[in-house]
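Every protein chain but one is kept in place in this view of the complex.
In order of appearance the chains are A, B and C, and numbering begins at 1 in each one.
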Amino acid sequence: MVTYIFRRILQSILVLLVVGLVAFAMFTFIGDPIDNMLGQERTQEDIDRLRGVLGLDQPFVVQYVKFVISAMQGNFGVSYEQGRPVAQILAERAPATLELAAVSALFALSLGVVLGVYTAIHRKGFVANLVLTLSLIGVSLPTFLIGILLIYLFSVQLDWLPSFGRGETVDLGGWTTGFLTSSGMRALILPSITLGLYQMTLIMRLVRSEMMEVMRQDYIRFARARGLSERAITFRHALKNTMVPVITVTGLQLGSLIAFAIITETVFQWPGMGLLFINAIKFVDIPVMAAYLMLISVMFVGINLIVDLLYVSIDPRLRT
Amino acid sequence: MLRLTACTAALLILSGAAFAEKFSWAGTTDPQTMDPHAVNSAPVLGFLNNVYEGLVRRGKDMAVEPALAASWEAIDGGAGWRFTLREGVKFHDGSDFTAEDVLFSYERGSSEEADVRSWFAPVSEVKVVDDYTIDFLTSAPNPLFPDSIANFMIMDSGWAEANNTTRPDKEAGNYATLNANGTGAFMLANRQPGLTTTLTPFGGWWDTAEHNITEATFTPIENPATSVAALLSGDVDMINPVPIQDADRVDQRDGTKVIRGIEARVIMLGFGHDHDTLKYTSDAGDPNPFLDVRVREAVAKAVNVDAILQTIMRGSAESVSQLVSPAMRGYSTAKADRPAYDVEGAKALLAEAGYADGFSFGLKCPNDRYLNDEAVCQAVTSMLAQIGITAELDAMPVQNYWPELREDNFDMYLLGWSPGTFDHEHPIRFLVSTPNEEKKLGSWNFGGFSNARVDELLPAIQSEIDETKRQAMIDEVTEIYQSEHAYVTMYVQPLVWGTRDNIELTQRPDNFFLLRWVTVN
Amino acid sequence: MSALSRFWDSDFAWDFRHSPVAVVSFLVALLLVLSAVFAPLIATMNPFVPANLNLMNGFTAPGVPNQFTNETFLLGTDDQGRDVYSTILYGMRISLFVGFAAVALGMIIGVTLGLIAGYFGGWTDAVIMRIADVQLTFPSILVAMLIFGVAKGITPVEYRDQLAIWVLILSIGLSDWVQFARVVRGATMVEKQKEYVQAARLIGRGALPILTRHILPNVLSPVLVIATISLALAIIAEATLSFLGVGAPSTQPSLGTLIRIGQGFLFSGEWWILFFPSVTLLALALSVNLLGDWLRDALNPKLK
Partner (left out) sequence: MGLLDITDLTVEFPTRRRLFTAVDALNLKVNPGEIHGLVGESGAGKSTVGAAVMGLLDPPGRIAKGNIVFKNQLVDTSDGAVMHALRGRRISMIFQDPLTSLNPLLTIGDQLTETIRANLQVSASDADGRARELLDRVGIPDPDSRLNQYPHQFSGGMRQRVVIALALCSEPDVIIADEPTTALDVAIQAQILDLIRDVVDERKVGVILITHDMGVIANTTDRVTVMYRGKVVETGPTAKILSAPEHAYTQSLIAAVPRPHKKVHRFPRINYDGDDPDFAIEDLARDWPRYDNAPGKPLLSVRDLTKRFIEKRSLLPWGNRYFTAVDQLSFDIMPGEVLGLVGESGSGKSTVARMIAGLYKVDGGRVTFDGDLVSDLSNRKVQRAYRQEIQMIFQDPFSSLNPRMRVDQIVAEPLRHHRLLSGQDIPDRVGELLEQVGLGADARLKYPHEFSGGQRQRIAIARALATQPRFLICDEPTSALDVSIQAQILNILKDLQDHLGLTILFISHALPVVRQMCDRVAVMRRGQIVELADSEQLFTAPKHDYTKELLRLTPRTENMFEKPEA
């Protein structure tokens, strides 16, 4: 098992190095830092001097290693757009996105599993089929449209919930949280539904199909034949076995939540990293793009590591 | 990191004000910088007018009134202007305001790195007479000089030196990009670029506060529908602008109202007068057809301004024939007619110029600067298509737009101009005069229109004190740029602000939103 | 028995005929695809040609004559005077073209790599699947925006409009290949253990003919299911990117661009500019999704 986890960690590091390479290549080949740092009136001497200072005259590999080292120290350079260290900007923005993603994930996961189990058990029921049909409509509607409709309905027409932003936040030593104020909590509702709805649907459908798959297994038939109650069969036997594949996919889904937050943040003017990123795209702010890229993959890789560990804890076959 | 949370900041202020109110407003674009000299654009200057102040300021009716200068007078013989500074004024950090700060701000604002240096084109020298007296000497008599520096904001010299920001830095930014230390009614409490900017009242302000705000938060909301939703749901108290199409709804709804006005801003199309060849599309490299005045006239005739006003602008704007609106000083009443919409005439002109089969070119357009700017450009594209010339539209955020124009990357472009001095001379100086770095002239004349007679007339206009003579000269310039079709002027942009019913504020025609006139009921 | 009647008689076709959902969604999808393909024939105008537009027709409500021009439009017009009905047809062409091309790209890459990884295993497999892991880190919209951002940084401005479509295809396709690869790899690993593959190897067949002639046809059913669902996803991704402003340009609007434009008129009463494109997008994605859902069940031998 230690080997397994160690192997996964090694693989994760490898993945990060590759992503780092992509980010670094973006830096080097697209956003020429010299161009951005020297402005229009530059001489060849200036360029050569700065190349030396920045180490750009060194071989690619050396530069890459330096990039990786400084990235590990959280140093991603200075935003072209804002003229501030990218790490600092990201640190400001991260709490908003992470809180949104966390709430969405919780929403998607809890409702997804519950509805998935429900629809799998009541396969022919009216409510289950209604939920399924609605869920397909849910995945067929783009996120941004759902966001707009939610705003129109709940903010504009009904005036129940705020239409944009995080509401009031409380600063806990560099981490701004919306969890501690009622306006912050209210502001979270619509964006997290918007962001989580799609993942919720996916998880629900996955749980349902895996559950139905598991329900066809011999050990479920055997459990029935042993006289166990339907409750025990559903929750003790079927659900646990369903969780193994569900966890993998859910891990991937939650990882992509952070990236998909770009859309939600745009619609709701949510002051997170996604909004930052889309602005970076518009202004071709390469350092911000590269850093965001790295950050997303670190989170993604981290989530996948956790998923692997969860796997081990659920499936005894992996423990030997 | 210096940051006050919303809660604590509010608590601090609450103790002071009896009817304390928070106020929040939203706009399409975030002010790029907090540096008053780095970018000469209305969103920045409008915002910073709340934080910084100039020697003079404009009142609710746009009239110039004393601010940091208690009074001013022309120096004999038109050599310049003497400003007597207000005493006892403090900067937000508590330091005193003196003539030294004015001189420093002049040097900073007229420096190579500054975007606002063209304001100081007429200035030959600035002399500190004593702590509270300063002379601005001009190379020629300049009767309008005090009017022209209402947006010239004074920065604390000691603060700038201490923070190593004695020169603005447009690209990389420096301390003043994110921080401010002015004398204005509001202090910069928290600045998160692109997210929120929070202002709090400055207790030590020299003037009497008319407002009752305890904290004001600005949020840029890029998506117009979101900002409307935010206003309707009461999440913000004011938005500028309200998308024109939503104005009626916002006005009719309980709880919100719309404040309309005609902005001083003229929307026009510009050409690459100094481009020998086209830069874009498959015709790139071909000789520039817009060098031919007949082609420019054809464009002017092809644009159906009335249609734009009736549909995209929903009838809430006026067409215009000049670079200023009729309300501005120096408007040339004799030249009030725009070329009529005339597709056939335009085609005939094109044929005459040898472009019967048309051509294609690149049209640049911002998509978040003016009201429905991209839609207008699209409409222009299809109108030009009617006379057989194909515009390839490239719309982009304003932050990318100005650099693109400065680098001459266009065949035709959209521009809006609001004369800071409310005088016809202003656009002539910025848009019609031949670009001249040294004299700081024609700095926004991206297409490089050049006419010797205009260049000759401009200094005369600037120094002429006799109104009739001055107007005659302006009329001549108008005649020139109209007949040359230097720009295709289209319409004067409307001002459409939306507020909650409980907000009272003053809308100034220059689209500057000043918090010091806001009352929250 | 001809191939056609044999197909008609197959379980697959029978299931299809007896599933109202499948038939209806197939017909809806077919209708939409056909109307997009034949847009030039059934549209009232080509809204992509600026010369065809009359701004005075702007904001005409559906079925109501325009106050200036007295023209009537079935689904109304947008702010530029574009007939919404025609614009939807033409916009759907972009959406569908991007969707199909992106799925084809993702499918070709994914199936090829999946076959290779699954068949050869070992190092080849490890490398390909690690690349897939990296790719999975970035959802399509992120890839699209990165490519877009990069492309914006390195290409001349005048190519950006044409570029947009290809960037969309490339980015959606690139983020799509992983699921094809994963499924095909899994299926290939199962199939290669089967004795017919060993029989072919025994004859002396090389890897290429075994992969293409033997394994590929047997792993296609899950590929078909994924391709269908990916198509819906790709259409939505395209709409999303266009909504975010990194997709189809507003002079040649796709469904997503139309929705972005229409969204600006949500409060002003011109509901049709948002409503009809949204409904079309929903109908398109929903019918394709329903088909995919049905296919998944129909092609799953375990459900038989």
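Basically, a residue touches a chain if its C-beta (ideal position, glycine included) is under 8 Å from a C-beta of that chain, and two chains touch if they have at least 3 such contacts.
Keep in mind that what you see is a predicted model, and the values were worked out from it rather than measured.
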Residue among A:L161, A:A223, A:L254 or A:V301 that touches the chain left out of view: A:A223
Decide which residue listed in A:N241, A:S256 or A:Q269 touches the omitted chain of the complex. A:N241
Applying the definition given at the start, please give the residues of chain C touching the unseen chain. 11, 14-15, 18, 194-196, 198-205, 213-214, 217-218
In the complete complex, which positions of chain A touch the hidden chain? 3, 6-7, 10, 217-219, 221-229, 232, 236-237, 240-241, 244, 314-317, 320
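Simple rule for what comes next: only the chains that are shown with their structure count from here on.
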Max Cα-centre separation from chain C goes to chain B
Take the average of all CA coordinates in chain A, do the same for chain C, and state the distance between these two points in whole angstrom. 24
Mean-CA-position distance for chain B and chain A (Å): 41
What are the residues of chain A that contact at least two other chains? 148, 152, 156, 266, 282, 284
Name the residues of chain B that each touch 2 or more other chains. 223, 225, 229, 232
Applying the document's contact rule, which stretches of chain C touch chain A when the two form their complex? 130-131, 133-134, 136-139, 141-142, 145-146, 148-150, 152-154, 232, 236, 239-240, 243-246, 256, 259, 263, 266-267, 278, 281-282, 285-286, 289-290, 293, 302
Can you check the complex and tell me which residues of chain A touch chain C? 11, 14-15, 18-19, 26, 29-31, 136-137, 139-145, 148, 152, 156, 213, 216, 252, 255-256, 259-260, 262-263, 266, 277-278, 280-282, 284, 286, 289, 293, 296-297, 300-301, 304
What part of chain B is in contact with chain A in the complex they form? 1, 3, 5-7, 169, 171-174, 177-178, 192-196, 219, 221-223, 225-227, 229-230, 232-235, 396-397, 399-400
